[in-house]
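For this view, one protein chain was removed and the others were kept in their places.
Our next item is subunit A:
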Amino acid sequence: MNSSRTRLALIATVAASAIALSACAGDAESTSNGSDEDRSLIVYSGRDESLIGPIIEKFEEESGIEVKVRYANSIEMAAQLLEEGERTPAQVFLSQEAGALGELANADLLAPLPEEITGAVDPQYSAADDSWVALTGRARVLLYDSESVSEDEVPSDVHALTEPEWQGRVGFAPTNASFQSFVTAMRVLEGEDVAEEWLTGMIDNDTEVFDRNGPIVEAVNTGALDVGLVNHYYWVVAAAEAGGPESMRAQLKFGEPGTVSALVNVTGAGVLASAEDSDEAQEFVEYLVSEQAQEHFVEEAGEYSLLPDGPSPADVPSLDELDGPDLDFSELADLDGTLELLQKVGLL
């Protein structure tokens, strides 16, 4: 009895594998129909389709290059690129932030960029070794609920948020890459001890932990939270959806110029090492630092252009007025110390 059932199970297994295999064969054939003559490009984008999609379409029209894009979170995408290594189908990586690009550069997965690309933007924002180029800037801001706090009450210095009056009223996202860059900047500018003291002060003050910036904007805009630490463009995008800045309950307070509270983070692009000789990849990244593409970043996404004398988004102060701290951006790519600190204080 038993042996016959085992045989039955065996038959079922074989049948299942046979079906799976035949399906495999069919699919493999149908996907291999690429031709060598078409110019095409594969891009991994950690940036949103709603933002980058229209720019890519314009590039396709102008260059005749067909661009295929995979969208995901910057960090998860970088993890995938590390896993793929040399075998990656991707030629260009667009990142929400410097850290992910820095990690890929450290793993020797990025090809050095030519001078005509890196030279287009203000050199202080890009990688020192030309492994990636900065595309846009986003300011760290304090978002506040304008119905429960007035602008004067909201501090322009993040250190003030550890005061008792802000207990339980503030939210931040310690896993967010921009927040981590911000902590890195604080460590670089003000020292390890100050950063640790600030973090423990924030924890002792019952600061709410969010996973992303979006929900913070949501919480402040619905009155569930008084103050949140976010990037400025989340507000610009949410305001556009709500029908303008005046229909937003949440409002922005920019940090004290010259201090870490006025930090500007960058988004960037890199060419994968496996695509070092790809003209299409070079052409695409070059297009992203062109005036036309930069204008789109400013108008549609509310981000700062990093071209010298580039345009500023509406409803927010210009990059010069913000006057971020004096900082070498390649130092921000090294996140290890920040992660250790965040683990030490118990935020990770």
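By definition in this document, contacts are C-beta pairs under 8 Å (C-beta built on N, C-alpha and C of every residue); 3 or more make two chains touch, one makes a residue touch a chain; residues count from 1.
The working rule: contacts and distances are computed from a predicted model.
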item: Protein name as given in UniProt for the chain not displayed, "L-lactate dehydrogenase complex protein LldE", "Putative tricarboxylic transport membrane protein", "Iron ABC transporter permease" or "AzlD domain-containing protein"; value: "Iron ABC transporter permease"
item: Contact partner of the left-out chain, one of A:A105, A:A120 or A:A177; value: A:A177
item: Absent-chain contact - pick from A:E60, A:E218 or A:E256; value: A:E218
item: Sole residue of A:D38, A:E61 or A:E83 that reaches the chain not shown, by the stated touch rule; value: A:E83
item: Absent-chain interface as seen on subunit A, which is shown; value: 1-2, 4-5, 7-9, 11-13, 15-16, 19-20, 23-24, 27-28, 31-32, 42, 48-51, 68-73, 75-76, 78-80, 82-84, 87, 89, 99-100, 103, 174-177, 180, 208-212, 214-215, 217-219, 222-224, 234, 237-238, 240-243, 335-336, 338-339, 342-343, 346, 348
